[in-house]
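Left out: one protein chain. Kept in place: all the others.
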Amino acid sequence: MGFLELTSLTKTFGTETVLDGVSLSVPEGGTLVLFGKSGAGKTVLLRSVAGAIEPDGGTILIGSEDVTDVPPEYRGIGMAFQNFALFPHMSAYDNIASSLTSKRMSASEIRTKVQAVAELLKIEHVLSHAPKALSNGQKQRTALARALVSEPRVLLLDDPLRNVDAKLRFEMRLELPRLLADRGATIIYVTQDYKEAMALGDRIAVLDQGKIVQIGSPADIYRRPANTQIAQLFGDPTINLLDIVPKEDERGLHGFISDQRVDFHGRFPGVAGRDCIVGLRPEALSFTETGGFPVTIEAVTPFNEKTVTLVTTLRGREILLSQPAQDPVPAGPEVNLGIAAQDAILFDRATGDRIAPEPDGNRVEEAA
Amino acid sequence: MTDTLTTRRRQLISPRALPYVLSLPALLVCIGILIPFVTAIYYSLQRYRMSQPWNRGMNWGENYVKFLTDSDFWNTLKVSLVYAGSTVVLELLLGLAIALLLKKRSTVNNFISIMLLLPLMTAPALAALMFKLMTNPNFGILSYFMQVIGFEDFRWGSSPDTALFTVILVDIWVYTPFMMILLLAGLRSLPTQPFEAAALDGVPQLEQFWRITLPMLMPYILTAALFRLLDSIQQFDIIYAMTQGGPGDTLMVFQVEAYLNFFQSTNVGRSAALLLILWAITYVLSNIFVKNWLRLRERAKGGA
Partner (left out) sequence: MDHTSFLERWFRRAALTVIIIFFMFPIFWIVLMSLQTNETILRSPPSMSFAPTLDNYTAILAGRLDSNVASMGIDFVNNLMNSIILSVCSVAVALALGVPAAYAFARHKFRGSEDIAFTLLSFRFAPPLLVLLPLTLYFQEIGLADTYLGLVWVYQLICLPLILWIVRGYFEDISPDIEYAYRIAGHSWFSTFRKIALPLAGPGIAAAGLLAFIFAWNNFIFALVLASADKQPVTVGALAFVTASGIQYGQIAAAIVLSIAPTLALALWAQRYLVEGLSLGAVKG
């Protein structure tokens, strides 16, 4: 049983169901990343845990104690808001100290703690400033400091990097995991950025339309996304999704992409002949001299660390391919494309859900 | 841990009850006002003169039916509407003109707009007294001016011909700044791009006013005009302090007539019925006003 335990939380605003029976469990000291598009219900879920929103149904347990009806000030939670929510009429120092003034603590004790957390977040020099006089990055750090300073048992971070610029976001993405790991708090981290999600979470919960659609380790969700939508959200460039109707023979389930045979390892009873989609990560594709199938290079986009190439098959299907920047792109336009078939993911075309092999198949699903 | 949480959990007031507790005093005041309101309705359905307590009794709609053939009532309605209509139109035109003149932010313009606040901050009843002094036939400066420009016998509030003009003048003096403030705020909040585009296209100023300024300012004009109309149709202070409804029945607007009915002729029933008719008029107007006003507030918030 987790330290933070949510059981079938529901919340509706008017006719709109924002949370539809969400259950989650985060172990003590663990970090759960809550990932989803805007409007998926992430913020509402977080606020329910914080006590700012009263859920219509379900229970919230912190350290095996039911806090569903406990007002926010008694929940022992720290929270950083997406819009920072700094108190505009207080200095950065007072903002941070506000998390301590409610506790029985001497002024000097408060000063020591605020100084310590400010040093940690590198904002000692702006503590006397009003929020208006802070840069976005400093605001974000102040908000974070306010959430951290009281050493809460549960830390809720609502997309804290959303409103800061790209450079700072990159820095913080490197810095945050270390910072958070040191605190020992149980953390829920909300984000819409899959890279952030992959970098921070022990586990990622994907929320869509008020429902948890998948929970797993970052690698798990990347390799075995529950449906095409999640597959598309995780990964850049986006996964290639190609229509396919798999067939079955003595070597197992397989399909064809431009006459290239793709094998699906494992037992898939009843899948043959169904309308399916095959998902191919751009990294799972490579240019090859031998074998593969012919494609035409349409566009090459070099990034710093990788090169993304858009190709079309003879039937005109567009495919994205990503390779390390140092690997050369062959002179085109006609080239051959190879598929690392073990990375192909099979989805049902009607529902979009992933079709998993039966558990006793040839290839064991390893836990990542 | 469990212990601290559960013991501290009890709150004085449950969160659900909190908003009701907070608004309870305001709510009680509300009820306290509703009671006399209901009483007024009850009175309006009665034959009720304080001088004839023995004659008191329900006569249901008779007070209202009588109004149909009561020339005093029709005079009241007419005077009230003329007063409200003319003050609102004149104040609107004048207020708009001043707002346009002061539109540009400059030290002088800001100073003038602050000075114009002063009449608005003057109690209307006292403003009426000020004008009464200034229009005194013996020493009033305005009476003197009238003499100078050739109106030898201009008697202001004491003549039935000019009494309405006089009170309207006081009303304009007091309330034009209100129109000006709201319209100036509106003018200054308008986006500048349409005007810049029009200036580039060489659209003449006057046409800019008709085609851009006026339509964009319309919500503000409507709100200001409705607000003033609501107040003006109930005007009491200025008229009562100036002439007490006279001379004769020249200025017998609703509230003055109802006041005199109640305190002079002690006809409570008729007084209440008059006020309820006025209330019905203001109720319709205030509904339109509130709708307009809320839309305007939303816009101001959205633009901010």
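So that you can tell them apart, the chains are marked A and B in the order they are listed, and the count of residues begins at 1 in each.
Keep this in mind: a residue touches a chain if its C-beta (ideal position, glycine included) is under 8 Å from a C-beta of that chain, and two chains touch if they have at least 3 such contacts.
Values in this document were obtained by computation on a predicted structure and should not be read as measured data.
Undergrad: Which of the chains on display does the removed chain touch in the whole complex?
TA: Visible chains that the missing one touches: A, B.
Undergrad: Taking the full complex into account, find the residue in B:C30, B:M58, B:L93 or B:L214 that is in contact with the omitted chain.
TA: Only one listed residue reaches the unshown chain, and that is B:C30.
Undergrad: For subunit A, enumerate the residues touching the unshown chain of the complex.
TA: 47, 50-52, 71-73, 75, 77-79, 81, 83, 85-89, 98-99, 101-103, 146, 150
Undergrad: What residue numbers in subunit B mark contact with the hidden partner chain?
TA: 11, 15, 18-20, 22-23, 25-27, 29-30, 32-37, 39-40, 43, 97-98, 101-102, 104, 112-127, 129-134, 136, 138-139, 141, 144, 173, 176-178, 181-182, 185-186, 188-189, 220, 223, 227, 230, 234, 236-237, 240-241, 254-255, 258-259, 262, 268, 271-272, 275-276, 278-279, 282-283, 285-286, 289-290, 293, 296-297, 300-301, 304
Convention: only the chains that are shown with their structure count from here on.
Undergrad: Go ahead and note the Å separation of the Cα centroids belonging to subunit A and subunit B.
TA: So the centroids are 59 Å from each other.
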